[in-house]
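Quick one: the structure is below, questions incoming.
Left out: one protein chain. Kept in place: all the others.
Here the chain labels run A and B in written order, and each chain numbers its own residues starting at 1.
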Amino acid sequence: MIAYILRTLIKMCVTLFVIITLVFFATRLSGSPMETFLGEGLTAEDRELMIAYFGLDQSIWQQYLGYLRGIVEGNYGLSFLERRPVADIVAERVGPSLQLLASSVLLTVAVAIPLGVLAALYRESWVGSAIMALAFVGYAVPNFVIATFMVLVFAFMWNLLPVVGNGSWAHFIMPTIAMSGVLIAALTRFTRNAMLDVLGQDFMRTARAKGLPETVVILKHGLRNAGVTVLSVLGLQIAGLAAAGNVVVESIFSWPGIGELLVQSAITRDYPVLQFGVIAVSLAVVVINALTDIAYAVADPRIRLAKA
Amino acid sequence: MVDVTQTPVERGAIATLWTEANTIQKIAALIGLALVLLAVLAPLIAPFDPLKQSLIARLRPPVGFERHKPGFWLGTDELGRDVLSRSLYGLRLTLMLALLGASIGLLLGGTLGLVAGLRRGWTEDAIMGAVDLQIAVPFTLIALLILSIFGSTLPVMVAVLGIAGWEQYARIVRAEVRRITELPFIEAARASGGPPRYIALTHVLPNIVSPLVVQFTLALSNIVILESTLSFLGLGVQPPTATLGSMVGYGRDYMPTAPWMVIVPALMIILLTFSVQILGDWLRDRADVRLRSR
Partner (left out) sequence: MKALLTTTAALACLATGALAQQITVGAANVSSYLDPGRDHSNVGSQFYYNTFDTLIGKNHDSIEADWQPALATEWTMIDPLTMELKLREGVTFQNGEDMTADDVVFSLNRMYQATFPPYQVRSKDRLANFAEAIKVDDYTVQVKVEREEPLWETLLNLQQVMIIPEDYTKALSGDPQVAEDGDFEAFSLAPVGTGPYAVSEFVPGEKVVYTRYDGFWGDKAPLEQATVIRIPETASRITALKTGEADIITNVAPDQLGLIDADANLKTEGSATALFHVMIMNVNHPALEDPRIRRALSLAIDRDTLNEALWYGKAIVPSTHTMAEMGALHQPDLVTFEYDPAEAKRLLDAAGYDGTEITFDTDPVYYTNGLLAAQAIVEMWSEVGVKGRVNTTSTWSGSSPDLMVRNWSNPMYFADPFGSFGVMWAPNGPSEGEGRFNTDAEYAEIWDRFRFSSDVEARKAAYAELMERIKDNPPVLPLYRPYESWAMRKGVNWAPKPGHIPYVLDFRAGSISLADS
């Protein structure tokens, strides 16, 4: 187990190093920050001045080595635009993103697992088909379509819900639903499939044979065993979709989150913010993935055995 | 034990498939077929040139509403172009992009996954490392960087959409290759000196067709949604060319004032992904049943 964790850690570090390197060079290939920073209309001379001011007059290798040294020393640089430490800027944005992520995961689990179980139990009837059809629709609608539509109906027409920022619990309703659509759809399907796998297995038959009520059998034995698979899928989905998928939701609801920050800094070429933001997000994803792997292995001895 | 030589998806069994399908699956199949037909026939059935502007007839509503302009059944957009014609051509381009993107992903990911599964060692580590990388960095950002480095032309867009899903194929193929090559009789074939390529072709390929087809259908709808997200950020296919995604992305500002610009392409996106997903799931269920029954 310790060897496994060590190996995972080393892999994580290598992945992060490669990401840092790729992002560093890709940002510099993608365009210059100069015009964005001073509005339009810089003379050639002005540009030289500003390039030196941002430290971009050094050779790219010097910049790269300097950046690596900074990371080791815990100095991630100043935003070109705001001239304050990028770590502060990113830290400000992580909280709201995590809040939204947490509420979305809660909603997803609360909705998708019962739906998935029902869909598995009533596999042959219209209930199962209807649930699955619903799940497919959830998967098919782009999140900004759900979001814009909700804004139109619940805020613009009916004036029920606020649309700007994260000030109160009411502010969470629409962004959470918009974020969760895809997650619910995916998790419902996986829960259903996992339950189907479990329902046919021996220990379920044993439990029924012991005369336990069907509900208990399903909830206690079925769900617990299916839960392992569901957990791992949920972890992957959160990591993948949450980090990438909320730029749009954040823009629509003026949510001060990390996704929007990353896209904005990529568009304005604020290299230091972009680099640190990507590192932070990928670190989170890599860690969540690793934890999911480990949890998976711990939770289900059969898998560990099978893997060995 | 598993009969590895049997092809999970039998050919020429469309009639059987149809009779076995439930109502939702049948509806999905019909919707999918209709959409493909509309896309293929777009140049024949679209009433207008999708790029033709008319600045004096901007933002006209669909038939049946006040200020409707006859002939423009679904209304006009912010430059007075015909929404119906743009939707049809948009559907066509969107389908083409999705097919191309998913195929590139399949080829790239499938090949790399196969190599990783067969070769092992540092090759496998490098490929799987790349998979981890792709999972770790939000794809929107990768797309953004690629598009700003290479410019957002159609070929670059296709490449971006292709890269979007390769890691899924790679994971599936590698896992399957590893599972199969660890089966005793393959070990035996390997031990007796069978070349890896031969083993791959004869034993592995037939077994991964089913999961790959399923992944391919998933990727199709993911790509449609990704393209619309990029359009939302202003990074999608260049205007004035229409895709379903760009119509929704650029039209969203008009949701309160001219919702017809958005509703038709949004519905098409939903129907398209919906039917593709149902069909993909259906295929998977059939493959699962087969596996279970063995």
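As a convention for this text, a residue touches a chain if its C-beta (ideal position, glycine included) is under 8 Å from a C-beta of that chain, and two chains touch if they have at least 3 such contacts.
These figures come from a predicted structure and were not determined experimentally.
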{"item": "Option from A:14, A:111 or A:163 whose C-beta touches the chain left out", "value": "A:163"}
{"item": "Listed residues A:24, A:139 or A:253, member touching the removed chain", "value": "A:253"}
{"item": "Given A:12, A:26 or A:50, the one touching the chain that is not displayed", "value": "A:50"}
{"item": "Hidden partner chain, residues of subunit B it touches", "value": "53, 55-56, 58-59, 78-80, 148, 151-152, 234-235, 238-240, 250, 252-258"}
{"item": "Hidden partner interface residues of subunit A, rising order", "value": "31, 35-36, 38-47, 49-50, 52-53, 78-79, 81-84, 89, 92, 148, 151-152, 155-156, 159-165, 167-171, 251-254, 256, 264, 267"}
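Convention: only the chains that are shown with their structure count from here on.
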{"item": "Residue numbers on subunit B that touch subunit A, as the complex places them", "value": "22-24, 129, 132-133, 135-141, 144-145, 148-149, 221, 225, 228-229, 232-233, 245, 248-249, 252, 255-256, 259, 262, 266, 269-274, 277-278, 281, 288, 292"}
{"item": "Subunit A - residues contacting subunit B, complex", "value": "11, 14-15, 18-19, 22-23, 26-27, 29-31, 129, 132-133, 136-137, 139-142, 144-145, 148-149, 152, 156, 189, 193, 200, 239-240, 243-244, 247-248, 259, 262-263, 266-267, 278, 281-282, 285-286, 289"}
